[in-house]
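Right, I'll just put the structure down here and ask away after.
Here the complex is missing a single protein chain, while all its other protein chains stay put.
Here the chain labels run A and B in written order, and each chain numbers its own residues starting at 1.
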Amino acid sequence: MSDEKQIVKILQGNEACVEGALLAGIRFFAGYPITPASEIAEGMARRLPKIDGKFMQMEDEIASMAAVIGASLTGLKAMTASSGPGICLKQENIGFAAIGEIPCVIVNAQRGGPSTGLPTKPSQGDVMQARWGTHGDHPMIALAPSDVNEILEITVKAVNFSEKYRTPVMLLLDEVIAHMREKVNIPSREQLEIIDRKKTNVKKDEFLPFKADEDMVPPMADFGSGYRYHVTGLVHNEKGYPTSDAEEIDKFLRRLSNKVELNKKDIVIKEEYSLDDAKIAIVAYGSVARAAQRTVKLAREKGIKVGLLKLITLWPFDDDLINQLASQVDLIVVPEMNLGQMVREVQRAAQGKSRVISYTRIDGDLINPIEILEKIEEEMSQ
Amino acid sequence: MKNVIEKYIRKEMFPHIWCPGCGNGIVLGALIRAIDSLGWEKDEVAMVSGIGCSSRITGYVDFNTMNTTHGRALPFATGIKMSNPKLKVIAVMGDGDCAAIGGNHFIHAARRNIDITAVIINNMIYGMTGGQYSPMTPTGKFGSTAPYGNIDQNFDLSALAASAGASYVARSSIYNPNQGTRFIKKALSKKGFSVVEIISDCPISYGRMNKLRTPVKMMEWIKSISVPKKTWEKLSVEEKKDKIPMGEFLDICIPEYTDKYKEVCAIAQEGGGNE
Partner (left out) sequence: MVTKKDNMKVYQNEETKIIVNEEWCKSCGICINYCPKKVLVANEKGYPVAEKIDDCIQCMLCELRCPDFAIRVENRKKVANYNMKDGSLED
């Protein structure tokens, strides 16, 4: 398919995710049936065997995550997909991927929670889980596209980041964009930037599997390539062996988080709409950002200077970006399909430079543009 | 005997962390001797473990090694084997690791008949956490969480593996390392999911609570409960109660998972399937 020119198709969000993943080089997928993510597994089951890729339906979510990590260690780009209840189960091994620095992508097609919650309705209730779901301080990259075309593009980015930074990357969809059908431009592989993990080239007996380069990321070696080494979920030294040395522990854990935090400039993807002269800014992500984009238009028709900062990268969180925005506007509105999760990050980063308010909805329905506008008008009248 | 052990261990990691008399080292020895006798290259072996004392085993051997999360050795191993079927993949687990938290993975790895060798070091207790009873603690024995005696039934792990779809199943003990080595060698040579359960000791945790405080006392106890499979079959139900049969329980040739997946790829690439 690589030599074909750009194709335009009507695709479901989950299908676009499959297209993006395969273009980015995903060759292993393990999953477990769950609404509203199952179409990703179904697509992979159909497509991967055609290109000598590996698809596995595992016995549970935990095993899916484990198999993905095992596959990645042999050199395949690997992915799994699930939704809230399944993501809960995967957290154990997401932590393992983080500490073992094993590239992998986890798709979370968010549905309402907690627990079984609202299986067929959208939610953004997992954005904090995406950041802090597994225990302990750890790096996390989470990306949230807001339309089907963007799902394809951002899936490619998710795979790229996982490979570049040797870390699990969470792709946050929601039930609506996962199931919605839209026009998608499917690019050829040549039109895309595809990143493969750094491979080591040192002599086999000199290989230190967890010795990082200047970018804080250690070059990797595939299992079976002749570089024999140990991967453990225990805090380890550069050789990969468990350590209880305070200095080694501190150095390792700080590097682990910093390789993402200090490379924020590369990882943060955002879009700005009409912010130049805005007095009011909406900060939104995922499918809510679609509604917010419309709100901007409606508000401006009424003469209200509203702009939108659409966050695609949720984690790492770009404090500076928000801080700058807060010094530029009088009011920031954060609409979310949860009880106000990212709004706390925005409030923290704004440091009081502007008022930050939350608009929330958790009834399983989408937030519509008019609601956001009404919230803005209500705030303006006070 | 030539000293095969040194060729395969990460010497800088020794002496190991296991307690005096712990069977983990005996099983590791048997495993190394079996691998050596097959003439495998170290580069082509991937060894995966979960959590617990026994799972530290992967840190000590010079293969492609992975010490994963509790109970999950087999799904990690499955990902490795599926992605690179050329690798010889071995999962080493403890009894709590394999039969409790990893029980589901165990039966499903067997069901797929994926070419992985599972070595289960069964010391009938959670040793690392201080002697809590495991699904393999015999009924009536004591654990730190069974101070009045264990009321749970214990699994017959070998029977479980055989009924779940494995290709090769055998049980031995640390008392009989020759037999253990032989069974492991056969398991490693088997194309398909193979299981070797090794009855082991834990003088510190199991022994302390069950009046078997020394390694020798534990070894004697293992010897006393072990009966060859053929003898066991002739015992009455009452006589079987406190005994464990030793030997090979299953050795069959059935289609292996990664081979079957190659067929899936062929069908997909020829445009077959239900589309």
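The rule is simple: a contact is a pair of C-beta atoms (placed from the backbone, for glycine too) under 8 Å apart; a residue touches a chain by one contact, two chains touch by 3 or more.
If you're wondering where the values come from, they're calculated on a predicted model, not measured in any experiment.
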| item | value |
| --- | --- |
| Missing chain: touched chains present in the view | B |
| Options B:I90, B:I116, B:L160 or B:M219, residue touching the unrepresented chain | B:M219 |
| Residue of B:N113, B:Q179, B:S194 or B:T258 touching the missing chain in the full complex | B:Q179 |
| Residues of chain B (touch criterion as defined above) contacting the omitted chain | 1-3, 5, 9, 14-16, 18-26, 29-30, 33-34, 37, 174-175, 177-179, 181-182, 185, 214-216, 219 |
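FYI, only the chains that are shown with their structure count from here on.
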| item | value |
| --- | --- |
| Touching residues (chain side chain A, partner chain B) in the complex | 28, 30, 46, 49-50, 52, 54, 56, 58-60, 62-64, 66-76, 78, 92-93, 96, 222-226, 228-234, 241-242 |
| Footprint of chain A on chain B - complex, ascending | 10, 13, 42-44, 46, 48, 58-59, 62-69, 72, 74-84, 86-87, 104-105, 108, 261, 264-265, 267-269, 273, 275 |
